[in-house]
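Omission of a single protein chain aside, the complex is shown with its protein chains in their original locations.
Presenting chain A:
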C-alpha cells in the first residue's frame, strides 16, 4: 500500500511538474520571442539617429534655401549674417575649413606616416610597446585642451617668431590640429603596414635591399590602400574638428588666403551662431543647418571614400 501511495504521490508531483513546466515554458517562450523584438528596437535607434540627422539638416536647410538661393550660397564670397542686408556666402567658411585642414595634413601626413614606418618596420617589440600607448594618449586628449594649447601657447610662440601673425589666426590651430591627427594616421597606417606579410619583406631583404629600400619599394606599395585610407580619414577628422579652430582662429569671415589672419571654419561658424545669437526661425538660424549639411556631406564623402579605397585597392596576400 505504501508503495502505491508513494506512486500516487509521484504521479501527482509529475503532473504538477508538467503543469509548472508548461507555465515556465510559456513564460520563457514569451521572453524568447520578445527579446529579439526589444533588441531589434534598440538596434533601430542608430538608424533613427541617421534619419534624425538627415531629416533635421535637410528640412531646415530647405527653409534656408527658400530665402537664400542655393547658387548664391555656394558661390558667395561675402558672409555677413548680422548686418543690415545680410549676405550668406559659404566660400569664406569653406576656405577656412580647407586651409586649416591642409595645414593640419601637412603636419599629420608626413609625421604620421613616418611614425608608422618607424613603429612597423624599425622599432623593436619593446620600444613599440612603450611608444604606441604613449601616442594613443595624444589621441585621447580632449580637443578643448588642444584649443587651449593653441590659443595660449602656440600662437604666442608663432607671433614671437613671425610678428605679422594676428592674435587669432588659422596657422596655429592648423598646426595643433595636425598634432592631434598624428596618432590616427600613425596607427591606421601602421595597421596597414604590419598586415603586409613578412615573406615579402624577407624576400626583398634576401635580395640585398636595405630596410629603407624594402620599406619604400615593397611594404609601402603593398600597404598603399590602407595608408591612403588613413589620410582620407585624417582629412575628414580635420574638416569636422571644432573646438581648436573655434578658440584659436577667431570669427573673422574674411575670404582670404593669408594664413596669418583669422579665418572661420564651417564648424566654428556653427558654434558662433548657435551660441545664443540666432533665434529660431530667422535666416541666420536656418543658415546653421545649411552649413552643417555641407559639412555632413563633406565628411560622409570622405568616410565613404576611405572605405572604398581600402576595399577596392587592397592587395590580398
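Keep in mind that, in the parts below, a residue touches a chain if its C-beta (ideal position, glycine included) is under 8 Å from a C-beta of that chain, and two chains touch if they have at least 3 such contacts; residues count from 1.
We adopt the following convention: contacts and distances are computed from a predicted model.
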Options "Ger(X)C family germination protein", "Membrane protein", "Phosphate transport system permease protein PstA" or "Spore coat protein JC": UniProt name of the undisplayed chain: "Phosphate transport system permease protein PstA"
Of A:20, A:75 or A:210, the one touching the omitted chain in the full complex: A:210
Residue of A:88, A:149 or A:231 in touch with the missing chain, whole complex considered: A:149
Selected from A:68, A:179, A:196 or A:309 as touching the chain missing from the view: A:179
Positions on chain A where the hidden chain makes contact: 28, 31-32, 35-36, 38-40, 42-43, 45-47, 49-50, 52-53, 56-57, 60, 110-111, 114-115, 117-119, 121-123, 131, 134-135, 137-138, 140-149, 151-153, 167, 179, 182-183, 186, 210-213, 233, 236, 239-243, 246-247, 267, 270-271, 274-276, 280, 288-289, 292, 295-296, 299-300, 302-304, 307
